[in-house]
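Here it is, the structure in full.
Every protein chain except one is present and positioned as in the full complex.
By letter and in written order, the chains are A, B and C; residue numbering begins at 1 in each of them.
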Amino acid sequence: MDMIVTLLMIFLLVTAFFMVFTKQTANAVIAFPIFGSILVVLFVIFQAPSVAMAEAVITAGLATGFFVITFNKTKDSRKE
Amino acid sequence: MVKKLYKLGLVVSLGMFLFVLFSDIHNLDRTSKNYLSEHYISEGVQETGAINLVTSVLYDYRAFDTLGEATVLLTAATILAFLVPVTKADMLGTTFTIIVYQATKYLIPFIAVLGVYVIMFGHLSPGGGFVGGVVMALIPILLSLTYGIDFSEYKLTPNTKKVVEDIGAIGFILLGLLAVLTGNNFLANGQAGFPLGNAGELISAGLIPYLNVMIGIKVGAGLAIIFNSLMKEQ
Amino acid sequence: MQAAIWLIILPLLTAFFIGISKVFYSYKLLFPLVTGSAILYLYLLISVIDHSYPPKVYSVGDWGLLGINIMVDPFSGLLLLMIALLFLPVIVFSLKYITFHTHNYFILTYIMTAGIAGMVLTADLFNLYVFLEVSSLSSCALVALKKTNKAIEGTFKYLVMSTLGSFFILLATILTYDLTGTLNMAEISVAFQDIPFQIKSILMAFFIFGYAIKIGLIPLHAWLPDSYEESPIPYNVLSSGLVMKSAVYALIRVLYILFGFDFLDETGMLQIGVVWGVVTFLIAHLLAFQQSNVIRLLAYSSIAQIAYITIGLFVGTERGLIGGNFHILNHAIMKGTLFFVIAIFHYSLTAVDIKDLKGLGFRFPLLSFTFVVASLAIVGLPPFNGFISKWLIVEAALDAGFIYAAFSILVGTFLSLTYYLKVIVTLYTKTDKTIEMKEPGLALKLPTIFLGSLCIVFGIAPSLPLSLIDKIPTFLLDHEEYISILLGG
Partner (left out) sequence: MITPGLFYLIGALLLLLPIREKMTYILAILMTTAALMMTFYLVPGDRVQLEFLNYTLTPVKVDRISKLTGLIFTFGGLGSVIYCFRICSRANLRLIFIFIGSALTVAFSGDLFTLYVFWELMTISSSFLIIMASDGTKKTGYYYFLIQVAGGLSALWGVFLQYAATGDLALKTIEAGIPFFMIAVAIKLAFVGFHTWLPLAYGKAPFYVAVVLSIYTTKVGVYVMSRLLPGIDILAYAGLFSALFGIGMALLQTQVRRFLSYSIIIQVGYMIIGISMGTVAGITGAMFHLVNHILYKTVLFMAVGVVVYTTGKDDFENLGIMGRKLPVTSIATLVAFLGIAGVPFFNGYMSKAIIKDAVNEPLLTWGLNLMSFGTCLLFLKFIYYAFLKKSTISLDKQPALSMQVGMGLLTVMMLVIGIHPVWLESVTNMDVAIHYFDKKHLVSGIQPFLWSIAIFILIKKYVVKNYEAPLPYDLYRQIAKQVVTTGYQLSNYHDGKLTKYLLWTTSTLIILLALLLF
């Protein structure tokens, strides 16, 4: 069990760093729900189903939708 | 170059301070410092009648915070609602195959049921007003995504959503004021003599289910407003 | 004490009802709803202020120390007094002045007021953060109300900076909860006595940093003039009068109650605060002189005045706290008057640059006189209210050994005169240009003159507000008393 937690934590860190340091915003946007999903698993492991549920619905679902929409609206200034 | 180094230095030193802080906290000997959470865990079910302790904290012990958070959401919805451009058009101009349309059509009742369940059983099982509200908000969001924003707003006009949101917020406050009517403090539940019922039943825990419903309504409508506002463009 | 909770509920309810009335009744219900609730609110405020001494505790949901508590003491009474003085005038003024997004403006204003009232009343650390978010988010929205490019830009800067501040406040709050296991300020304060010095000082730095961004001490001030510039001017009255002040309030509350005066002394925060204040107002005065836009000028002046307040509050003596708190009240009144006058000029002939104000002194004799009174008061010349509070601050600083600070305040007074006089002289310069203008009605003039007359009244009879303010230091300098009342309730 500890093994899984450690592994998930490492994944969490990797995703977080990827989100921050990736050059393209689209990658960060897509990495965001991954980050959220890992968190959901972690919350479930830590016996916090309520929080896990909120995390799943809000971060992985709704917030990603918001990000995608906002990302679609903003134009890449380097291309113009 | 100097500027870059300077920025790097700032980040490194901030990290250093944070590291010092966290390692200090980690090394700190902490015993008997969490009587509050102990109390919530051991007495929460009896005092509030809600099996889901998160809900008992959110809607009873610290229901006042929830009111504030709901207001924050309402404010955000208001901001986005008035910042949207006046002219509106579909942002995602793609048309989908019939599969998507039909799937959406049949998905909506299930989502609705799930949402209602999460809201209504908030005090018994994981979930609650916030999460259930988000699930409910998915219905108009799905409509906007597949059938287009015009259809979605034809079914549920922005004004309706706004009114529903306000009714949710007002309802929350009015439920809190019920306790004031009986001569107790604002947002009192068990203390004000509302029947807590048997823990585990649907109608139990006094006001908590109703507060859940109000928050659910409010969050669902608020998020739907926010999403539609974000989608619109000139 | 039931009235205290109504101070938070009533504006919220009003805001939500405005939202509903917008859909069904359009403009018909707006006026009675807004004014009626503002008047009721005033009555509630006065009754709560009246009972602010000795302090009283109200626990929401009857949970006692398990839940959230609300506490009214003289310090919060002062902030409530400011709301009482500013809120109704602003509402009356806005009903005539705001012609765009009227409903949204009032909804957000009421929510903002509820947030400020919540910040002022609460005795719970996380609740404080929640209401801080309510007030700062709604004030961000108000900045963007005009939807011009400049307004959006200002809002963006405000939002980013304010979120940064909120983030550090939240971080510190969470860590505090983690360390002490409670969120009640009194219990935290008791528990904090066992926490090592290092952790406490880092936490304190986070709190100070977060709130200082919202207060706008230099160099954290840069968002402030940008966000003031294009926002609706009646909002600026509330912003400089209440939003900034509530951040000051929260900072002082956290520092003096949570950490305690002894800890502040030990870490040297008092010295840092005073030096920070001195630097801030000297630079802010120099910058204010460079502005050609009156609103930006007033914004920089706000920064400088907040710095005076900071000095007063960080001097760490009883007199200093009295002076600082009196200046909080006075600055709200004086800046409110100045913004009102500028708002009327803007309403009548869309003038916001100094050069546009030429000759208005002869067009609006009474309003210009009010402007002159308020600006002399803010400079700190007798016999207006700003002088009394500055006198108290300087005396306290001198008493406590901060001689450089006391002297710099006088230098700052001189510097502030240079730019206010610039505006005044322009007001009274004749011009050949024919000025086209809308006549401001009584609804715009009355609030302005009311606040302007307060500048004189509080200058000649400072004992009126000081009778309330004199009781503040008891509960701040020695937090034991506050703690025992809060725990006992």
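Here is the rule we use: a residue touches a chain if its C-beta (ideal position, glycine included) is under 8 Å from a C-beta of that chain, and two chains touch if they have at least 3 such contacts.
Just so it is clear, the model here is predicted, and its values are computed rather than measured.
J.: Taking the whole complex into account, name the chains on display that the unshown chain touches.
T.: B, C
J.: Out of C:42, C:175 or C:286, which residue would touch the omitted chain in the full complex?
T.: C:286
J.: So one chain is hidden, and I want to know which residue out of C:381, C:457 or C:487 touches that hidden chain in the complete assembly.
T.: C:381
J.: Consider the whole complex, including the chain that is not shown, and state which of C:53, C:97 or C:223 touches that chain.
T.: C:223
J.: With the full complex in mind, choose from C:102, C:267, C:293 or C:453 the residue touching the hidden chain.
T.: C:267
J.: So which bits of chain B touch the chain we can't see?
T.: 6-7, 10, 13-14, 17
J.: Contacts of chain C with the missing chain: which residues?
T.: 153, 156-157, 160-161, 164, 168, 198, 201-202, 204-205, 208-209, 212-213, 219-220, 222-223, 225-226, 267-269, 272, 283, 286-287, 289-291, 372, 376, 381-383, 387-388, 391-392, 394-395, 398-399, 406-407, 410-411, 413-415, 417-418, 421-422, 424-425, 428-430, 462-463, 466
Just so it is clear, only the chains that are shown with their structure count from here on.
J.: Which whole number of Å gives the spacing of the CA centres of chain A and chain C?
T.: Computed from C-alpha means, the inter-chain centre distance equals 38 Å.
J.: Where the centres are mean C-alpha positions, what is the separation of chain B from chain C, in Å?
T.: 30
J.: Going through chain C residue by residue, note those that touch at least 2 other chains and give them in order.
T.: none
J.: Please output the residue numbers of chain B that touch at least 2 other chains, ranges allowed.
T.: none
J.: Touching residues of chain B toward chain C in the complex: what are they?
T.: 17, 20-21, 24-25, 28, 30, 33-37, 39-40, 60-65, 67-69, 71-72, 74-76, 78-79, 81-83, 159, 162-163, 165-167, 169-170, 173, 176-177, 179-180, 184-189, 191-192
J.: Quick one: in the complex, what on chain B touches chain A?
T.: 52, 54-55, 91-92, 118, 126-128, 130-131, 134-135, 137-138, 141, 223, 226-227, 230-231, 233
J.: What residues of chain C sit close enough to touch chain B in their complex?
T.: 2, 5, 9, 12-13, 16-17, 19-20, 22-24, 58-63, 66-68, 101, 104, 107-108, 111, 114-115, 118, 126-127, 130-131, 133-134, 137-138, 140-141, 144-145, 147, 175, 178-183, 191, 195-196, 198-199, 202-203
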